[in-house]
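Below is one structure, written out as structure tokens; the observations come after it.
Our next item is chain A:
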Amino acid sequence: MTLQDVLLSVVGLVAVAGGVAVVTTKQLVRAGLWLVVALGAVAVEFLLLGAEFAAWVQVLIYVGAVVVLLLFAVMLTRAPIGRSSDLDRPALPATLVGAASGLGLAALFVGVFGQFQVPAPAVGTAERIGDSVFGAWVLPFEVLSILLLAALVGAIVLSRPAAPAPQDASADAVAQGSSR
Partner candidate 1 sequence: MIRPVIPLVTAALLFGLGAYGVLRRRNAVLVLMSVELMLNAVNLVLVTGDTMRERVTGQVFALFVIVIAAAEVGVGLALVLRLFRLRQDINIDQVALDDEPRTGPPFAAPALADARSGAAAGAPTLDGEQA
Partner candidate 2 sequence: MSIPGAGLGKGLAVTLKTLVTPSTTQQYPDVAPELPPRSRGVIALREENCTVCMLCSRECPDWCIYIDSHKEEVVVPGAARPRQRNVLDRFDIDFSLCMYCGICIEVCPFDALYWSPEFEYAEYDIRDLMHDKDRLGEWMATVPPPPPHDPLGEPSKEETAVAKRASAS
């Protein structure tokens, strides 16, 4: 075990512990905060693996934007302080699938890469990634931009209040329209 191994293990443990808390906590907003811990730990793993750029993108997009959006949504809907009792479904199928996929994959990785060692990566620069993105992967990149645009438009359309109800609509529709 080298120093990097130890750090990777510790940070990995933090990530897994955060993940466990996300899927088991009974408190809605705390789940979001634990998600910050898990995602932040993954970002640190990226750093340790030499993927500096990916790490900061992870922090910027995930911790800075995605989690904020999630927390925002949680608070906009229903976020009591303290435990909620109706968050979970029956445990058995989920446990089975989760344990099978997680432990199975883990066993597979251990079996294949168990004793595999690679030299510690140098800290990567943004330049190589830029070359790669705008060289080999420029077409997927452009497709991704279109996807983002479509998602943006879709989100706006979805969250827009419905058009005002016509005059002869039922009382129900009027009640809904007036409440907006």
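Candidate entries met the following condition: all candidates are chains of the complex that A comes from, given by their letters.
What we mean here is this: contacts are C-beta pairs under 8 Å (C-beta built on N, C-alpha and C of every residue); 3 or more make two chains touch, one makes a residue touch a chain; residues count from 1.
None of the values given here were measured: they were computed from a predicted structure.
**Q** Out of the numbered options 1 or 2, which touches chain A in the complex?
**A** 1
**Q** Quick check on the complex: what are the chain A residues that touch candidate 1?
**A** Listed in rising order, the residues are 1-2, 4-5, 8-9, 12, 15-16, 19-20, 22-23, 28, 31-32, 35, 38-39, 42, 45-46, 48-51, 53-54, 57-58, 61-62, 65-66, 69-70, 72-89, 91, 93-95, 97-106, 108-110, 113-121, 124, 128-129, 132-133, 136-137, 140-141, 144, 147-148, 151-152, 154-156, 158-159, 172, 175-176, 179-180.
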